[in-house]
Structure formats: structure tokens, C-alpha cells
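All protein chains of the complex are present and in place, except for one that has been dropped.
A, B and C label the chains in the order they appear, each numbered from 1.
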């Protein structure tokens, strides 16, 4: 049977990324506490295709995924990128998986335990010029309470759920939970699955005592990341689903500690 | 060219709904203030197919849509359902269009005007047993402030954006704006596009003065609808995007004033 | 601390459904082959609230979820509905969980195994008049190939991915896999995670040999369900993401074998 994909291509155009997108697969992730967590990820897997080949071999990406039934760690995920490059005869590769991740949290007063879900993405990238790099992204839901509303009102203050997205590149190992902690500590208040009445009193008053603009949230997280030697570059975004509007307030800070000059700054599009 | 759809079908199974789904088309809607509003709708258009026909004629639905460039009112939308039945040789039909709808609102203190967007759906339904019926659905974003949080806390109260969905069947004409008004008046506070500082003080204090559970919002709207003679049946739902959790609080009340006995109640699935 | 929710409500309006919506939780499902599958579900949990109570106790729903870490089967899921009714002092209840579910499928020729993901929903419902009822819904991706396009064209035929949604109420036990099988056998061709070239030839030719309109898919599935004694009522829908249009073709058949008279038919809205 003829292999159309392998035939010679005369257009002389390299393809930056080609592969499979939005394919679901069950995974296991090691938690900071040592246990393994079962969850379900959505994968995007791409390689660079040199100009002389008509097509890549799509089925090999999916075969690779189906051979990985074991626990996926930061390390094994990075190996998957290398394996992908090898199997597809490529020089560059990009693999990304996004999954819900659960953390057990005790309520602040009653200490009743419940799960909270976060959206996590691992990205592993290899290209000819730099070695394998790995990004971790966490999306953390928090409470934000508006400092202006508190200041100008005789009582009360509008507050809302915010979604903080933190993406980091690190030079040493970081747990997902480490990144979640950094975000939650800088919000007006963190959120929980179960809150009994004494807990609800606590989170209400804590948010009121701790008002933050969307600008404050990203700046306070940036301050922590600037001091964290393990983190070499980061993007932190907050989207506040305003309780008084039908749109969001948004802020973003991006920093690459290794290349501080403006010209190297990653373009935000 | 053979008409496969028209051929005789021997399986002896009627199809309840067949047609086109999720097709976008620009529309014009008459506003309560008399102006016409341009917006974009997503349509679902179905007919019942008697058992003897192999298929319906999908292109006729889309042709019909492309012949309607004029203003769509509640009346002309109901005529579209009848026209669809006629063109497709069907005895029952269902047509639904969902669109963003904009209302100019002055801010509560500064009176600066801005648009707020609502999601609106018109549904028109004809079947052999009953005459053409029409449903209007509005999705209205509002502020809700938790009575429990206010009661038990020394200061502050958690609040959030809520999405209230009201679906009504009426025996007389109702404007979209009439339904929006009913919902907004029963929230802890209504929301706005633009709020200057004096407005923000107003909405913060108003919500704090007016705490409502998700249960209160749907009950207070139900009270108004029970007293409104034009409305013959309704469903009212509220989803509160809790600022202290990563899930929503939800409540729903459904009532058909014409057939109050339990057995006729529409099944909620 | 005062329990605001428990206070007496004078509005005299029952609430049909009140509870928590869109809360994620890890679950385990027993597969037909005997193994347990780990996956992640999104839950909606509601009870009916009698008119005399101001509010329900939202935290109890989430507490209940956090106490269930074990395998969830059809049986244990139905027990959760009863437990919910008990804990919330309610007479009616509704619990729904939606999750990705994976099945290992061998490719049709090469027999290479890969996972395919389906979206599954369990719904359990208790009300005062009828005993606990259970619905299972599966969303099955398949290939559909247009009979008209094949008939009128000299070569080729447009085909596309379709999404078939089957919801059944049964009087005896049914596996998720049983429902998936019913759907996949009636499509132009079933789909797979991994297909090597001989497999791709097989599925291409099988779909071409087996053209089906969206009407044919739902009718052929209805024929099977009509003959299946275990199934007492069903809804089958197919949405074909047409490769020649930017909209979908859609068809739906709904049947309750126990109450065949038209007046009892569930309203489709």
C-alpha cells in the first residue's frame, strides 16, 4: 500500500507544527503528598515537518499515547516529547496536556475536608536550538474584593470569583501545589468546596479585610515569583468576573528573568 | 437527478424533529422604544417527518432563512414557523433563534448611558393538536448578595454575578424589555456597562441592603409572574457563580397556570 | 450562629429544584469487562424545597460528594439520590453526573488497540409520585456518509463526523458499552483512535458501502431500541457536522413504550 505521506514535496515549505489536536486520554499525576491522582487529559501533539516530506504520520502520535498507561510526572512527560521527536523523525516537537487536578483542602475554621479542582496544563517543547523546555500552567479560582468599592461605600464591597492563570518555566522541580499556593496566598481570599457557617463568616471577613484590584493580584504574585529562584520566566493573568458588570476586568504581567532586554520579550498575541 | 429524500420509507417510524441546527443569520428586532436593532442569531429549524418519507429537504430551511432579510418581530417569527411547515409539507414544526440583545441603560447616579447585552431566544412551535405557540427566553445577568454571609459576618458579605434565565409563554404581547425588567427588579442589584464612582457606591450599598439567596431570586420573580395575567406558563432559573466556591448555586421554579394538576407538569430533564 | 436558611418563608412557593451545579469530582465506573475506570465527572445535584423553608443547605450536597470516594455503579449512584433526599429533608431529588468514558477498541484490520472517548451522563430522579428512576445518556461520535451525495455524484460522497446522543430509561441493567454498541452498529461506520493504512481503507470503503442520512441513523437506532425489552423509553438524536456546510443536520426520535398515547408524550423543549 503506497505511503502518500512519505512522498517528496516540491513546495519547499517547512511546517512549524503538524499533528493531532484535542485528543482525550486518562492519565495519572503524582501529587506533592506522594499519592497518585487519576484524571483525564486533553492532548495536543505536534512536530515540525521538514519541507521535503508531503505529510507526517498522524497515527503514530495516537499510538504513542496508547502505549503510556503509567503515571505521568514532569520527567516522564518531558521524555514523551523526546520520544515523539524520535518516532516522527522530526527535529522539533511540542506536546501539551490539559487536565482537571484535585487538591484536598480543609475548610478554614471547621477544617472539614473537600476537594477543589484546578485546571492544569503541562507543555513540553523541543527545538533544534534549545534543549527541551517545560512549562507548567495552573488556572486557580479565587475571590477578589474591590478596594475602590470598599473605600467609597458606607458598607459592603463588591466581590466576585476570579480566575488566575499562572504559567511558569522553572530551572528546578516545582509541584503543581507549589504554584497553586503562590496564587491563593495573594488573592483577597482563597476558595473552598465545602464551607460551614463559621467558615463562611471567616472567608467573608477575610476578603473584606484584604481588598485587591485585578492589578494588585497580578503584581503581588509577580513579587513572589521575582523572589523565587526556581522560576526563570512567567506569565500571570487574572480575569475577574465582575459582579457589577457583564464583562471581566483583566490584567497580565509577563517576565523572562534570563533575557531582560525589551527586544527579547515575548510578543503578547 | 433522483430525489433520494422523497423515496418511500418502509421502517414505519415517524421522526419527531429533523432539520438544520446551529446556523447563523443576521436579524433585526423591534425594540420597545420603537427603534430597530440589528443583531446576529443562531437558528435551529426542525419539522416532524411522517414515516413514509425517507428524508426531509434540508436546503429549503436555509433558503427560507435567506429570503427573510427584513425585521423580525414576534409576529413575523411565528409566521416563519407556519411558512416552514408549508414548504416542508410537514404537520409539526419547531423554530428557535438565539441572539445577543442590547438595551441602553443609564447608570443609577451619574446617568451615563451604556449598553448592556442579554441573551434572548424566541421559540415557535406548531403541532397538529395545538395551535402555534410562542416562547420567549431571556438570560439576564444580575448581582446577588448572600443573606447568610451578611447575617453571620461582622462586616462585608459575599456577592457575585448571577445568570437568571426566564422562559415564558404569554397570551398577549410582551416586549423583551418587559421580561428583563421583571428579573432585574428582583435581584440584589441590577448590573450596568459603565459605572462611575458614585454609581459604584450606589450599587455596592444597594446589593448589601438587599441580600437574596438563589431561592429568593426565583421565588420573588415567580411572585411577579403569578400576578401577571399575560403570562400563562413560565420557568425561572437562577445560577449564582459563587465567589467563595468553584461551583454554582442553582434554583428553578416551573409553573403552568392553565394546567395546574401535577400530572400535566412538564418533566424537567 | 443563626441558620438563615431554616427560617420560615411566607411566600408560599415551592421550589422545584435547588442545589449545586457544575461541581467537578473524580469517580470510578465499573466497565463491562469487569475492570474499574477512573475518570472525572461534573455533577448537578438538586432537591425540591417545600414552600415553608427559606433555603436549602448547599454545603450538605458537597459534603456528600466528598464522602463518596469509592466506585460508582448504576446502583450506588441511585443510592446517592436517596441519600441526598434524606440529608436535605426533601421529598424529591435530581442528581446528574457527566463524564468522559473510555473504551478500548481494536482497529478493524490491524487490530491495533486504542482508546476512544465517549461522553456519558447518569441521571437519577426521585419524586413523591414515582419511585427512583434512572436515565443513562451516551454521546457517541460516528461517521455518516450522505446517500444523496453518493447517488447523484459520479464518484465520491461527502461524509463527516456525527455526534449521536442516546438517552434511555431501562427496566433492567444495561452497560454503557451496550448503548455504545447499539449506536455504532447503525452508523455509516464507527470511528477509532488509531487507524493504520489498511484500517483507513476499510473504514473509507465501509462508509461508502453504507450511506445514511441523519434520518436513517436515528430511525435505525430506534428500530433496535423498539425491539429491546430492557429499554422502556428513549430519546435518540443525531447531529451531523456537515462537511459541505457551516451548520449541522439534526434529527430526533423520542418514545415512551409504557405510555404510547400522544398526550403523555414528553414535550421537547
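Criterion: a residue touches a chain if its C-beta (ideal position, glycine included) is under 8 Å from a C-beta of that chain, and two chains touch if they have at least 3 such contacts.
The model shown is predicted, which means the values in this text are computed figures rather than measured ones.
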Candidate in contact with the missing chain, chosen from C:161, C:185, C:230 or C:259: C:161
Of B:11, B:25 or B:257, the one touching the omitted chain in the full complex: B:25
Identified contact with the non-displayed chain, of A:33, A:104 or A:223: A:223
From C:120, C:189 or C:253, residue that would touch the chain that is not displayed: C:189
Absent chain, residues of chain A that touch it: 1-2, 4-5, 9, 11, 13-24, 44, 46, 49, 54-56, 58, 62, 94, 123, 125, 129, 135, 147-148, 151-152, 213-216, 218-220, 222-223, 239, 245-254, 262, 266-269
Contacts of chain C with the absent chain, listed as residue ranges: 116-117, 141, 143, 145-146, 148-149, 152-161, 189, 191-193, 195, 197, 200-201, 203-205, 207-208, 241-247
Absent-chain interface as seen on chain B, which is shown: 1, 3, 23-26, 37-40, 59, 62-63, 66, 100, 102, 112-115, 117, 193-198, 201
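In this text, only the chains that are shown with their structure count from here on.
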Where chain B and chain C are represented by their mean Cα positions, the distance between them in whole Å: 25
Set of chain A residues in contact with two or more other chains: 117, 193, 195, 197, 201
